[in-house]
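Notes for the one structure printed next.
Shown here: the complex without one of its protein chains, the others still in place.
Presenting chain A:
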Amino acid sequence: MTTTAPPPTAPPPHKAKTVTRPGDRIFSGLSRGSGIFVLVIMGAIALFLTIRAVSAISKDHANFFTTFEWNAALTPPQFGIAVLAYGTIVSAVIAMAIAVPIAVGIALFITHYAPRRLGDVIAYVIDLLAAVPSIIYGLWGALFLVPHLQGLNLWLNHYLGWTVIFHKSDPNSTPRSLFTVGILLAIMILPIITNVSREVIRQVPKMHEEAALALGATRWEVIRMSVLPFARSGIISASMLGLGRALGETMAVATVLSADSTLSAHLLDPGGGTFSQNIVAKFGEATNFGRDALIASGLVLFVITLLVNGAARLIIARRKEYSGANA
């Protein structure tokens, strides 16, 4: 309707040269300030972590990277991150393996399959899932999920026990294991991956899909040939956001996991630990030195997160030709 009238606010051609008004200057100053602020904050965090961490690691009487135990209160102190790094990465990988396919499935259902009303309802429910505090997830995990996963654990042990990772050494032990933590983390990161993927999938140009349909593609083929390639980099970004949360999740892990200093390939056995779980478990009673040692482990998590994000950026950069910006 409105396209017939020329936009009245369009500037006349002869006024095209740049005019800077105070508002422009203030706004550009503000936005530049915000940008610099982020860098300063990141730098300050990194500096703080490094200074405290180096002073702690220099007093460590065990190899910081290969030691299993965390005994910063001993004299001489002996602590290492082997178990924590393993547990953090394994639980996050389990979470991603479960959450990403489901999240992409939900996003596709909302955008392509569900009736619009149902899709909206599901989207809101997913949003609500994101609003649940992590301690609530933790309590739910410890009081509901753990007892109810025993059956699944026994089933996995019975049929897939030969794969080593699904071997359960003591069938009676309650499943407060890295596997359970992974499932809980999967539920926790589901909303963020779903929401971002949904938005990305919505950005897929209708033309692409219609072209595929015109060529005789079925709905599944449309998704496979035009939607997924286009949305792939966005879905990877979404997954990385979720992975960040999974790597850093604290309270839910601390509530569910039966932490100890064993590093085991049997994912169903209770034990192990993660960086943030270890920090929350040790911080309360730690001395100043103990806190520095925990900060050192925090620094390792920081570095791991940076590496993961860097890797994700590389993947996205390689697939630039599909990204929405160039469409």
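Following the convention adopted for this analysis, a contact is a pair of C-beta atoms (placed from the backbone, for glycine too) under 8 Å apart; a residue touches a chain by one contact, two chains touch by 3 or more; residues count from 1.
Throughout what follows, contacts and distances are computed from a predicted model.
Set against the options "Integral membrane protein", "Carbon monoxide dehydrogenase", "Phosphate-binding protein" or "Cytochrome bd oxidase subunit I", the UniProt name belonging to the omitted chain is "Phosphate-binding protein". Of the candidate positions A:Ile57, A:Ala73 or A:Met225, contact with the unshown chain belongs to A:Ala73. Only one residue in the set A:Gly234, A:Pro270 or A:Gly298 touches the chain that does not appear here, and it is A:Pro270. Touching the chain that is not shown, out of A:Leu154, A:Leu263 or A:Ala286: A:Ala286 (per the contact rule at the top). Across the entire complex, the residue among A:Val83, A:Ile126, A:Ala142 or A:Ala231 in touch with the chain not shown is A:Ala142. Those residues of chain A that touch the chain absent from the view are 70-71, 73-74, 117, 120-121, 124, 128, 131, 142-143, 147, 170, 172-174, 176, 254-255, 257-260, 270, 280-282, 284-288, 290.
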